[in-house]
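With one protein chain held back, the other chains of the complex are shown just where they sit.
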Amino acid sequence: MDFGPFLFLATLEGLVQAAVLCLTALGLSLVFGVMRVVNVAHGEFYMLGAVLAYWVTSWLAGSPAIGFALALLIAPLLVGVIAYLSEKLVLRRLGYDPEATIVATIGILYILQQSALLTFGPDARPVEPPFYFRVEFPWFGYSGYKLIVVAAAAVLLALAWFVITRTRLGLIMRATQFDRQTAQNYGIDVNRVYALVFAAGAAFAAIAAVLIVPIQQAHYLMGGDPLLLAFIVVIIGGLGSVRGTLLAALLIGLSDGILSVFFSPTLAKMVSTTLVALVLVFKPEGLFGHRSRL
Amino acid sequence: MSKKQDKNNTGCNGVSAAKRRTLKALGAGLAAASSPLWFPRAYAASEPIKIGAQLHRTGIGASYGRWYERTAAAAVKLINEQGGINGRPVELIVEDDGTDPKRGTEVLEKFATQHKVDVAYGTLFSHVVIGSSPRAGELKLPYVVCSEGHHVASGQLNRYVFQPGITDVRSQVISMAPWISSNLGKKVTMIFPDFAFGHDHRDYFSQAIADQGGEVLELIAVPPTETSFTRYFPRIPRDTEVLYHVMVGPGVLTFVKEMGQHFGKKRPEIFGFIDSLEAVDLATPQLEFLEGTYFWEGSPRYAQSNQTEFDKQYRAAVGVDDSGASIADPKDISTYSHMFSCWESLFIIKEAMELAGYRSAADKTAFIEAMESLQKFDQGLAHPQGNKIFNPKLHQSFGHQHISKVGSGGVLEVVHKTSIEDGIYDSDVDYTKMAL
Partner (left out) sequence: MSNGLKSAVLHTAVVVGFLLLQYVLPEYHLLSVTRIMLLAVFAMGFNLLFGYTGLLSLGHAMFFSAGMYGAGLSVYHLGWSVPTAFIFGILCGALLGFLIGLIALRTTGVAFMIVTLMFAKVTYLVIVYFTQYTRGDEGLVMPAESRSFDLFGMHFSLTDSVTRYNLALGLLALTMFIVFLLVRGRFGRSLIAIRENESRTKMLGYNTFFIKLKALTVSAALSALSGSAYALMFAYIGSSFANIQYSIDPLLYSLLGGAGTILGPVFGTFTMFYLIDIASEYTSAYLLVTGIVLVILVLYFPRGVFGAIRQNFCRWLP
C-alpha cells in the first residue's frame, strides 16, 4: 500500500483505539479521582460487560439492534450492582487504604475472571453489531461500526463531562474528592458517594465493553489489555483528570495505532508502556494534569 | 467444568478415583508409593490401561480442547465396548494444560508420577507439544500427539514421541502447493501465527511454492494472542495473487471478519487453512465475502456426497451432524478437520499395545517397538479420515488432504483431494536408532 493510504488507515485505527481507550479509562479515572484508590479489577468489569452483552444478544435471537440496545441497558446495570456490592463488602472495610485496596482488587479481579470462566466458558464468542456496513475507500474498506464507536465515545465523554461539571451530583462528587472531611460536615453521605462512584466507574466499563465487543469477541481473558491501557491513559492524563484522560487517550491511541501499523504492535506496546512508567516516575501529575482536580 | 462433567466427558469412573487419591496422597505418602506391591495379581489383570490425555480445556486452544476431549471419550467408549485393549478396559485421565507449554510439562509429570499412566496422549498446540516432549523423554513416557506440526518428523524431539494420527504441516503444504500455484496464482502473501506451527507453514510452504515456480511476496507473522488484525493488512502487497492465511487462537473470527472489511469484493484469491475458522460457523454474518475462496481441510466438515460409512459412524459416535456442528447444540461447531486425529491415535495405541502384548509399564519398550513396526493404516471405523502410511523412522503418518471451496451459506465442498504420494518428502531422520 502507498504511504498516503497507509497513514490514513493507521490514523483510523488510532482513532478507534483512542475511542476504546477513552471509554475504558474514564471509569478508572472517575474512581481514582473521587476515591483516590486504584481499581485493578476495572478490566474485569469491562469483561463482564462484554460477556453479559453476549448473553443478552444471544437470548434475543431476533434483530441484533434490539438485543444490542437491551444489552446497553442491562450490562451496565448488573455490572454496577456487582461493583456496588464489592465496594460495600470489601473496599469499605479496608478504609480505602490505597495499597490494601490494590491487593483486594487483584483478588476481585481473579474472582470475577474465574467466575466468568466457570459460567461463560473458555471460548471467545462473537456479538453481532446492531448494524453493519462497510465504508469503501479507494484503497481499502473499513468497518462502519468502528467509526460509530468513535462517535459514541465522543458522546459519552461529553455526557460525563456535563454530569461532573454542571449537575448537583457532579458537585457532590467534586466536593467529596476535594476534601472528604469537609464534605461530610456539609451533610454529604461520603460512603454513599463512594459506593455510587465505584458502581458508576464499573458501569462505564461495561458500557464501553458493550460498544466495543462487536469489533472484538467476548472472552473471559479480555480484561487484561484494556486494564493496562486504561492505566496508561489515566497516568499520562494525570490521575483523576477527565480532560487529561481524553487528551491522553488521543495521544496514546493515535501513536499506538500508527506505531502498530508501521512497526509492530508488540513494539508499540513496549514503547508506550515504558514511556508511561517514566511519566509516572518523573511527572507524577501526568502530562496534562494539574494536580488532582477533575 | 465440574467434577461431574469430567466424569461424563470421559465416560469412566477412574477419574474421580484418581482425584480422591490426590487428596489422600500427602498423608498416605509411603503407602501410595508402594501400593502396587500389595495388589493381588488377579486384580492387576483387570486394572484398566491408563491413558493420560493432556488437553486444552482452557487458554487459547480451548475450543479444540473441548472437541478433542469429546472425540477421545467417544473413541475410548467404543474401544471399551469392543472389549478394551488386551482384555483390559481403557481409562482416560484428562488434565488441562491451559494451552501453555509450562503447564503442559507439569501435566506430563503428573501423568508419570502421580497417575502412573501407561501412555500420555496429546494435545494440539505445537508449543505445548514441543515444550512437553523432552520431559516425556526424560520420564520415559510414550507420548502420542495430535498436533499437526512438523516438529515430530523434523527429528527435534525424541523416541518416545509419535504423531501417527494426523499428517504434519510440511507434508500438507507440499501436497497442496501444486494445486494452489496452478489454480489460484503464483504470487503469494502469507499470514500466519508467530510460533512453531506458523513457522512450519512459513518455511515449508515458501519452499514448496518456489518449487512450483511461484514466490512468496510478503510474510506477515501475527502473535497468536492478538485480538485486532486490521493493522496487519496494509502490509499485503498490491500485486498479491493469492492470500494464504492460517490463524489460531480466540481471535480467529475477528481476523477473518476484518480481512473481509479490508478487501470487500476487491479481494485476491484467498486460500486459508480451516484453522482460521475451526469451531466457527461459516454462516456467521460478515463472512459472506469468503464465498468462492478455498480452505484446506483435514477431514471435510460438511458430509460430502461420497461420504463413507465410517465417517457416518464416526460422526454419530462423537455427536456431530452433517454440517460439522454438535448434535446437541447446532451453534457449537466442531474442530472437524483436526479432531479425527484423537480418534485415530487411540486406535493406533490399541493396535500397538495388542501387537506388543502390553501388560504393564514394564512393556513400554515393547510398545514403542510395536509402534515402530506399524507401516500403514487402512480406512475403516478406526481410521475414518482415510488410509495413511506411517513412517516409523519419522514417527509420523502421511494421509490425504482436502481442498474445499466455500459455497453459498458457507457450505464447504471438496474440490480436490491430494494423494498420499503428493505429500512425501525426503528425510534422514531416524528415531529408531535413538536409545530407549
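Per-chain numbering from 1; labels A and B assigned in written order.
We take it that contacts are C-beta pairs under 8 Å (C-beta built on N, C-alpha and C of every residue); 3 or more make two chains touch, one makes a residue touch a chain.
Nothing here was measured: the structure is a model prediction, and the numbers come from that model.
Peer 1: Going by the touch rule at the top, give the shown chains the omitted chain contacts.
Peer 2: Across the whole assembly, the hidden chain touches A, B.
Peer 1: Among A:V163, A:L228, A:L254 or A:L287, which residue is in touch with the absent chain?
Peer 2: A:L228
Peer 1: Could you tell me which of A:L15, A:V38 or A:A83 touches the chain that is not displayed?
Peer 2: Result: among the candidates, A:V38 touches the missing chain.
Peer 1: Among B:P223, B:G264 or B:P392, single out the residue that touches the unshown chain.
Peer 2: Hidden-chain contact among the options goes to B:P223.
Peer 1: If I consider the whole complex, including the chain that's not displayed, which of A:S29, A:T57 or A:Q113 touches that chain?
Peer 2: Missing-chain contact among the listed residues: A:Q113.
Peer 1: Residue by residue, what part of chain B touches the chain that was omitted?
Peer 2: Where chain B meets the chain not shown: residues 1-3, 19, 22-23, 25-26, 29-30, 32-33, 57-58, 96, 98, 100-103, 105, 109-110, 113-114, 126-127, 130-131, 133-135, 138, 194-196, 223-225.
Peer 1: I need the residue numbers on chain A that touch the omitted chain, in ascending order.
Peer 2: Its contact residues with the unshown chain are 38, 90, 93-94, 98-100, 102-104, 106-115, 117-118, 122, 224, 228, 231, 235, 264, 266-267, 269-270, 273-274, 276-278, 280-282, 284.
What we mean here is this: only the chains that are shown with their structure count from here on.
Peer 1: Taking the complex as given, what residues does chain B use to touch chain A?
Peer 2: 1, 57-59, 62-63, 65-66, 223, 226-228, 230-231, 233-236, 238, 250-251, 253-254, 258, 261-264, 279, 284-286
Peer 1: Name, in rising order, each residue of chain A that touches chain B in their complex.
Peer 2: 1, 5-6, 9-10, 13, 117-118, 121-124, 126, 128, 132, 134, 136, 140-143, 215-217, 219, 221-222, 225, 257, 260-261, 265-266
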